[in-house]
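My questions all concern the structure below.
Here the complex is missing one protein chain, while the rest keep their positions.
Chain lettering (A and B) follows the sequence in which the chains are written, and residue indices restart at 1 in each chain.
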Amino acid sequence: MTSWAVDSAFAVFAVAAVVTGFLVFRTDSMVRASFWLLASFVNVGLILVLLNARFLGFSVVLMMAGEMSVMAIFMVMLMMNPAGLNPMTMVHQHRASVAAGVTAFLALAGVGIVVDFPDDPARQDPAQVTAELGVEELGDSMLVFQTAGAALLATMIGGIAVTSRRGRYGTADEGSVPPPLDPPDAESAL
Amino acid sequence: MTALLFAGVAVGAALSAGVLTAAVFDAAVGATVARTAGGPRGVLLTPLRRAAVVAVQRRTTTERPDARAWALAPALLLGLAAVMLTVVPVAPGVAVADVPHGVVLFGAAAATVLIPVFLQGWSPNSAFPLLGGYRMFAQGLSSMIPFALVLIAAALPAESLAIGDIVASQQGLWNVVRTPLGLPVYLATAPALAFWQPFSGPAGSDLAGGVELEASGPHLLAWRCAQYGVLVGMSAVGAAVFLGGWAGPALPGPVWVVLKTLFLVFVLVVARHLVARVRMERFVVGAWVVLLPAALADVFITGWWLL
Partner (left out) sequence: MTNPLRHLAAGAPAPTYLLRGALDADADAVRLDPRLRVVDSPRHATVLLVAGRLPDPLLTPAALTHDALPHPRASVWWGDGDPPARWLREAVRVPADGDPAAAVCDAHAQAVLGRRPSEPAVGTVVDRAAWDGVGPYGHGGSGMTGGTPYGRSLPDRDDDPRDGLTLDVLRVTVGPFFSALPPGLSIDVRLYGDLVGACELHEDPFATSGLSFVAPHAEPFERARTERVAVANLEQARISHHLRALARTLRLHGLHALSDRALRVAVAPTSSRSVERLLRLVAASGAPRAGAGTAVLTAEAAGLGLGVVARASGVADDAREHDPAYAPLGFEPVTQRRGDVRARTQQRVAEIRQSLRLCQAAGDAVREPGPPVEDPRLPVDALREPVAETLAGLEWGDAVLALDSFDFAVGTPRAARAPAGVP
């Protein structure tokens, strides 16, 4: 892609990421907040694609779609706000948060301006980038990652198998309700 | 710039043709199963007529919906269907977007399908569409991992994540044989991600239409076309990754791509009319306890075969 196209695309994605990130805290519904956050992550993923780290970029989109869905589920499940359609304030301690955020932004912006980053255009073959990334991140510890991954997967499968159909009082397709107070076998005192 | 324009037109044309063909298949198989009288002309015209009726109706609204998210849902689903079609190679080196990580891009598009379906369910501020949206979350999250794993297993022999390379690596032996559990698990998880019967819980008739309950008018038409589009996109990639893409005797490559895609669409349409809907909890348990280990086994078998 030509340089001006890449630069303008970067500018669009960057501004969109910041704006949607800001909207996470300005919206009045938890589901909308989750999806604004997803939009912010998608824009970051697209910036990664521009940086020629395409595997990372597409993976970010893939992962975040699932993760923001899980976040929406949990937020609605655990909060009083029914399905996120009742307006509510989404923030607390916002003065301290705003101060911390502005400070962090200034610090990172300072780093971004002062540090001398390399400015070679990302021209390597994307497949080679992925291979090098894999070797760099996992290379020596491949066996550890495989074992940990398999253990995590087994835990997930076990957790789902244990909790999915079975509630405290039985499976949902047989009707899981608490047992009645008087046990069915009790003889009535006559 | 002209390349982009040409790509857009190509994807649009492929999507429209695919949606129309899938709708015609659906009508034809439905008429055959129901033993309805009606010649081939009826079967060709019925989807067009039904689409015209839906287009002529006006869009209804509910009380305090999230109008923007509701309008976004079919547009996003249609866009994802288009993205799925862009990664399908029709000839060696010819695809709208034969990116080196086509499988991951396709996986990202398939995973993101959860979002518009949930938005279609949550935005109308109505009980049954919301239940449908949550069913889609349960269904989609459960089927995403086996779906991705069988695609990765198919990418192992090619040593590349580009779909064009995967097709090229099937010159001698198709992946449906080399990764034996791949296509069955794919055919069990791809319609679940597209909420296609027998995994149509999100739009099920026990919810009187589920996420589609409150939609009407051009919005509903765009939604249904998008669902067909996602189905065609998944069939196209499945045909490329498991059935050898453009490989085949006599006919030119692109024709084989189309034929194999239509074959998978036909299989899914027949399953829609002949298999009862899988109930939600059973599907979730089945996906995690059966499909996921099967997909893992598929990866191991492929790896062992390569060694």
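Note that in this section contacts are C-beta pairs under 8 Å (C-beta built on N, C-alpha and C of every residue); 3 or more make two chains touch, one makes a residue touch a chain.
Keep in mind the model is a prediction, meaning the values are calculated, not measured.
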Task: Specify the shown partners of the omitted chain in the complete complex.
output: A, B
Among B:Gly79, B:Pro180, B:Gly209 or B:Gly248, residue touching the chain not depicted: B:Gly209
Statement: Given A:Val19, A:Val70, A:Leu133 or A:Val177, the correct residue touching the omitted chain is A:Val177
Task: Over the whole complex, note the residues of subunit A touching the chain we left out.
output: 28, 77, 80-82, 86-89, 167-178
Message: On subunit B, where is the contact patch with the chain that was removed from view?
response: 29-31, 33-38, 46, 48-50, 52-60, 63-64, 127, 131, 134-135, 197-198, 200-201, 204-209, 212-217, 220, 272-277, 279-281
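The definition used in the following text is that only the chains that are shown with their structure count from here on.
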Field: Whole-Å gap separating subunit A and subunit B, where each centre is the average of the chain's CA atoms
entry: 24
Field: Contact footprint of subunit A on subunit B as seen in their complex
entry: 64, 66, 69, 99-101, 104-105, 107-108, 111-112, 114-115, 118-119, 122, 125, 130, 134, 137, 140-142, 144, 148, 160-162, 279, 281-282, 284-285, 288-289, 292-293, 296
- prompt: Across the complex, what residues on subunit A touch subunit B?
  reply: 29, 31-32, 35, 38, 54-55, 58-59, 61-62, 65-66, 68-70, 72-73, 83-85, 125-127, 130, 153, 156-157, 160-161, 164-165, 171-173
